[in-house]
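One protein chain omitted, others in place.
Chains here go by letter, A and B, matching the order in which they are written, and residues are numbered from 1 within each.
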Amino acid sequence: MNIFLVLTFSGVALGAIYFLAASGLSLIYGLMDVLNFAHGLFMTLGAYAGYEVATRLPTSLGAPTLVILAIAGATIAGALAAGATELILIRPLYGKPVSQILITIGLDLAVVGLLMGGFGSTALQIPVPLWLIEPTHIGGLFLPNASFLAIGAGSIVLFGLELFLARTRYGIIIRAGVENREMVRALGIDVGRAFTLVFVIGGAMAGLAGILYSIVFSGDLVSPNQGDSLLIFAFIVVVIGGLGSIRGSAVAALVVGLLQQYTSFYIGGHSGWAQIGDLSTVLLLAVVLEWRPRGLFGRVA
Amino acid sequence: MRWPSRRAGLLVGAVFLGLFIVLPFIGLHVPWVLPGTLDIVNSTGTLEVLALCFMFAGVAVGYDLMFGYTGLMSLGPVLYFAVGTYVFDIALTHWGWALVPSLLLTFGVSLVLAVGLGAIALRVHGIAFAMVTLAFAQAFYFLVESNPHNLTGGDTGLSLSYNRLPSFLSGAVSNTRSLYWIALAFLVVAYLIVWLVTESVTGHVFVAIRENELRLDVLGVRPYRFKMISFAVSSLIATGGGIVYILVIGTAVPSVVASTTVTLSILIMVVLGGAGTRWGAVVGAMVYIYLQQYLDKVGAEPSFTRLPAVLRVPLSEPQFLLGAIFVLFVFFAPGGIAGLVVRRRIRRASATTLLSVFNKP
Partner (left out) sequence: MTNAVEISDLHVSIAGSHVLQGVGFSVPSGGVTALLGRNGVGKTTTLRAILGLVASTGRIQVLGHEVVRWPTHRIVRLGIGYVPEDRDVFSGLTVEQNLRLAESGSGADYDEVFSLFPELKTRARQRAGTLSGGQQQMLSIARALLNHRPLLLIDEPSKGLAPKIVGEFAGVLERAAEHSTVLLVEQNLSVVKRLAQRIVVLDHGEVVHLGEVTDLDDPTLVRQLLGVAGAA
């Protein structure tokens, strides 16, 4: 039972990270019809930015401060990279969805190559305070502190995002645009600004997801391809949850995270089949698609 | 420059084919075009690179059938490619099957997967379809990486067990020239298949699906069947490519043969060359592999170390250069090389291909 609870906890943490990665993707697609392959890149850039912040700032600031700054740096880096991408590469290709997808692929390839050249392909270690690596003892269980961080971040973002979408003018524009982009234009609103905003928000969340993943599940290591590995799960979560739905991403992310942890341990642990956890997520995708092609919360096409 | 006729195109193709067939007999030293140790035209290294070019060109033209002609952006062709490498290798050299049964098994597995997974993926359109195919390909990657029943060798990969090869094949495999011709033959066969299909009525339905699937549906033509055919043929060709790959290279490592990088490379090759033109895919593949090899060698040139890091790092990373070139093409030449070379008629077709690939629900 204890193991089950620990697995659940880490499943939720993983789900939180998936949510951060997937919700941005989902919004970007929902509003702009762009499949953003560079999203993995934003995650990787976030992780590297966090690494740079944590290693270049003076250690006298203390490990906790450094980690907080690293996380902030990751989020900002993701936001900036995404904003620049939208303005320079995506916007000029408006009306050509395939070209937009292709250019995100090219961008991903090119910049990951740059990272490999600049930082090398071996993983780098982010220095983190001891308490992040340690677990907390609660009710007989040892729960990793880093997971608390992930769950906390994910919850705050979910809350903040829902608030933003429900109450602010741009939030309403985005929701309306996801439903019917054309009509928003026909009301005299320039959706282009909403596009950039959505990319920036998505990029910020991706950067955050990247560094959190490094800290929580990767032993504080950053490597050039980590974002792209995470991206595939983000895609799965997006399709299961329904393209364009934040709520769908949240639910699907949780389900996928938990599923991965449970199957990895209970089935994978016993049979020695290490990858079953990953495989099970794809199986879930297949099942959901058979039953409900538009995803859990997606709109009817 | 307006391309005058198909006949001229066929002539050029025939000339190149003839050149490639006799190439292994040409011992010319061409220093600039081919870097480093490859500078002799028929050296082993060059022949191997060319064999890789042909193999990828075949896979690319098969992908063009699905993507360029039918408008299905699958992000999972690597799955069928990997099936080709692994299943063939296992059957032929680890289970000791004869050649024909091994081929049948390999293509059989590929077909079953294509129809089964394709059925699920084709339930959705556009971006969701792309994501689903990506997920399935990724699942296969996880599968081979996990080394089920000790079949695939996991991370370290699976090698062609040379002493278990049937005799006539082992002779061929140890001779780079024969491998070169096998790869070339594969390209020719793949190209012919795609050519026949696209020129047939089925091929025209593919284009109609790409342009306006909804209208076809309303007219009572069932697009699903045709999309499945396109998907299956493309996947089987990719499997053929995988078989050639394992013969030429001799080892299958998951991160090389089963990862999404292969899919993206194929996609780039087709777009670079010009989607929806068949020969564009061939040209794109050859240019891409050539660039990959060349840039790799160039990056190691000693004169580079004198450049400041800001220039040296990007220029010595082939992946960066390839990505950047691709970005430039998408921006300025979406019709690819084919679009640049053959103006007007084909360029409009390729541009339309790229613009109308997705069916918005």
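Keep this in mind: a residue touches a chain if its C-beta (ideal position, glycine included) is under 8 Å from a C-beta of that chain, and two chains touch if they have at least 3 such contacts.
Please read these numbers as outputs of a predicted model, since none were measured by experiment.
J.: One chain is left out of this view; which of A:L80, A:L124, A:L141 or A:A176 touches it in the full complex?
T.: Touches the omitted chain: A:A176.
J.: If the hidden chain were put back, which residues of chain B would touch it?
T.: 211-212, 215
J.: Touching the absent chain: which residues on chain A qualify?
T.: 169, 172-173, 175-176, 179-180, 182-191
Heads up, the rule we're going with is that only the chains that are shown with their structure count from here on.
J.: Report the residues of chain B in contact with chain A in the complex, numbered from low to high.
T.: 73, 120-121, 123-125, 127-128, 130-132, 134-136, 138-139, 142-143, 145-146, 148, 260, 264, 267-268, 271, 313-314, 316-324, 326-327, 330-331, 334, 354-355, 357-358, 360-361
J.: In the complex of these two chains, what residues of chain A are touching chain B?
T.: Against chain B, the touching part of chain A is residues 29, 33, 35, 89, 92-93, 95-99, 101-103, 105-114, 116-118, 228, 232, 235-236, 238-239, 243, 273-276, 278-279, 281-283, 285-286, 289-290, 293-294, 301.
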